[in-house]
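The complex appears here minus one protein chain, its other protein chains still in place.
Order of writing sets the chain letters: A, B and C. Residues in each chain are counted from 1.
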């Protein structure tokens, strides 16, 4: 694994202590619902994190971020509970939104939109659109939400889906087509305060995962008016900024769920060294021991992939390729880990009595969120072709 | 596939029509909760099934059952909706309980306990015990619930877990150790009317699946008194009866979930021939088309396995081996089918907007219910060894 | 499994006795080379088969064939040794060639070309072309070999690859484009006696498999002249005949290799119940026992798939779809079976000391021969699309 810096180890240790000591006891709190922990639970947890000095631990007091390799160390620990990233403010989509605002925002935008997020407010990223209407999903060129120039700024209309955390968010980043021609597709990002009467939450999707506050919303944007100072970065550069946000955001998912899968393995192991069947401890059945061994191997591999991609980002690469590679490998591996943990636990594994069942559901969704495995493979294959034939051939 | 009889095809067609026409519209009924459809929804559906002449379709008016091969034809169709088996009364554990009562019950017991079930009441099978207390799970020899002889009959004490449908059931079959010696383990089955004050539902487990009315209960049995006429079959023969129930009950799970996975494939296919991405229909992406092809292959294989095991049962075999083989193959295959369907649907796949997400959860649990895959493999391996070395060697 | 007829069971028993008693001892004969058993070994085995009354056992004395379901019973037993199909004349490509000649040939053609094959001569099917030259492989429309009409008949030119058994064959079926227009691609099949100076074997490919006599040849066809009575069936109908041959030929591969994988499982099981490691028999290690259990499950499934496809052919279906489904499922399953057997045998598994190593190599090739898995999935996906949208949509 990459060299760890003392500061990242120190922060990670504090985060781990906080998650294990303070957050885990909340896992069976009735405020953890199908659409994620309730907002008062979120605020209760964040207050404790603030008190413990572990809120937004990957952004330092001066506003600088840990490196990605350092962030991995910290975020994996925050993920040891599905509630951990919520508690310490390393959760999606906030982590990615803070990253993007830090990179692209003006000083005024940072003060207005970023500072509250670092302090514990929540945000949403309005990009994905309803599949049933042919909107943008894995293929961003299908973006349909439209931002029309008008005297005083822009007017935005469209519908969005899978808008994580929209309910309860204070800040939103809205992606819309800003060049309504067929010839070229330009998109622009707009910053908005939430709630906003022009952004109507139609419903919260019932999804297999349940860790994200606010759940995943379907949203109608109706004549949303924004002024020029709400444009994030440059007009028509939205796709480029989406790329900047994309790779680290994807990777931070890997980090957090690595922590959760590690915890699932701990739970399954603890069960296997205690529960007996057919005359011996479960772990002494090779059928069980092998599953735990496979998990250990896959967790190790996943950690290495995360660090490798993090190092590429730290070295200044866009990470588009690396994060596709890491996302496929890590999401599929963590899901298999969770699946084996369920199987080790037997009947208990499919109940909410442990978080293993949740980790299974979360990692199942993770195989689709931020690009389904198949879309990443498709993109990696394109890269292989390009490398083999030279760019001119495609 | 095995020859289908005209009567099974005719019944299956009526069941399919009913499920597609009447049951599927209920799938988004708010009374479908995390612990299964509510009892009033169950009764509403069963009333409609009764009216349509498809209630308990695998048991004929004279009390005789369809053969297992015929039953497969019917139950697969009932499973086209997760609500289907609930509606037409082919659901677990009722189907297995009715089967067992039909085989072992006295005439009086049938009138008292079986007739109401055929007419649409629900039942529970009290066998599994809490793992945390070292109770019986996959290894039945760990049975701890105790039936003590006393003047007027028996007194039963113990705790049970994963008691599907206990809440709302009218009839229960309770399995308990009846020979409290270490030397030999005998078990007896007892029939009880429910609810019963001596059978206290402590809680309903939060499980990943949600199709079974009443959910899965943890139950305390405290001084439950039963009389001799409530003994099902012979005293101390409970393990043998459990075997009789076991194979067809396992197999009927395979049948029902085969139907559900078939429906998931229909939904994924319909989506893939409509939704476009990257310039073409999803199904024209080999990454998607191959998944649907793999599903078709696995559904075909699973159907063949079901019929093969059913034919073995019809031929008078115990089916212990065959149902282990079929259960592993079918449950793992159907889960992969459901998993691919989720993946084909992308974001929509992990939402409750289609039943695919539920089918994934249900088949996940199915890989553990009625014996985890690993326990069946263990048992199959024992059989291979016995066959190779002769029975005397082990 | 499908009903077995008494005659198929009787023939299968005799074939099994012959293979186990007479053929297996030849497995380590030094005449079994990298390019298959030598011709004198083939003839020695066939003489013994003839004497034992098991030569060409699936074709009856009156020239009629067993049904496909019956054939499965017999061919699985012939496959218990990789040498078995060679010995009893149920081998590819002869089995498929005899089938096709029986279906399409004229009486005169049958006397001239089919009778010697039934009596034990060998044949070749000249269809596949070299990939490096862009010739026909999985995509038959790429056929480049050309048959030009001329006064006295036809003149054929082209190159062929993977021509199994060409060396040593007495009869050949040559597929060539007979309508040299871009508009429509017609192909015709021609019957030839071999060896023929116009058909030059350039080299025998070094392939991973080694069971087929004569190996797989690369062949140059240079001004091969044939007369009209050598046209098999009708001119320009070659693609249709290829389909007729295709499904049963594919399926007979499945049958034979099912036998071989069954034998591999026998060998691995015998080893696992004898060899000890870490204090107990290998089979008592779940790591080993589970692999044998998985093999048993997959062998069972493969047998069911074979019978299902055979029944479809017997019912008069073209079997194009069914044989694609069965070929993917069976070839992939048998390969996994062989792979696990190797693993059970440990070091011994990768040596030629048992035939398991060969079965692994043969089934590896089988995943590509007669259409790689991916081509079949592609074709199955096309069928799913057609079924969903109706034929007019594609």
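Heads up, the rule we're going with is that a residue touches a chain if its C-beta (ideal position, glycine included) is under 8 Å from a C-beta of that chain, and two chains touch if they have at least 3 such contacts.
Quick caveat, the model's predicted, so the values are computed rather than measured.
Asker: Given the contact definition stated above, which residue among C:60, C:115, C:315 or C:350 touches the chain not shown here?
Answerer: Answer from the full complex: C:350 touches the omitted chain.
Asker: For the full complex, which residue in A:11, A:226, A:264 or A:292 touches the chain that was left out?
Answerer: Touching the chain that is not displayed is residue A:292.
Asker: Can you name the residues of chain A that touch the chain not displayed here?
Answerer: Answer for chain A: residues 1, 269-270, 272-273, 281, 283-284, 286, 289-290, 292-294, 296-297, 300-301, 304-305, 308, 325, 328-329, 374, 376-378, 380-382, 384-385, 388-389 touch the chain left out.
Asker: Could you list which residues of chain B touch the chain missing from the display?
Answerer: With respect to the unshown chain, the touching residues of chain B are 285-287, 290.
Asker: Kindly note down the residues of chain C that lie in touch with the hidden chain.
Answerer: 34, 128, 131-132, 134, 137-139, 142, 161-162, 205-209, 216, 275-278, 285, 287-288, 342-343, 346-353, 357, 360-361, 364-365, 367-369, 372-374, 377-378
Here, only the chains that are shown with their structure count from here on.
Asker: Measuring from the mean C-alpha position of chain B to the mean C-alpha position of chain C, what distance in angstrom results?
Answerer: Using C-alpha averages as centres, the distance is 42 Å.
Asker: Rounded to the nearest whole Å, what is the centre-to-centre distance of chain A and chain B, using the mean of the C-alpha atoms as each centre?
Answerer: 37
Asker: Would you mind listing the residues of chain B that make contact with two or more other chains?
Answerer: Residue numbers touching two or more other chains: 374, 377-378.
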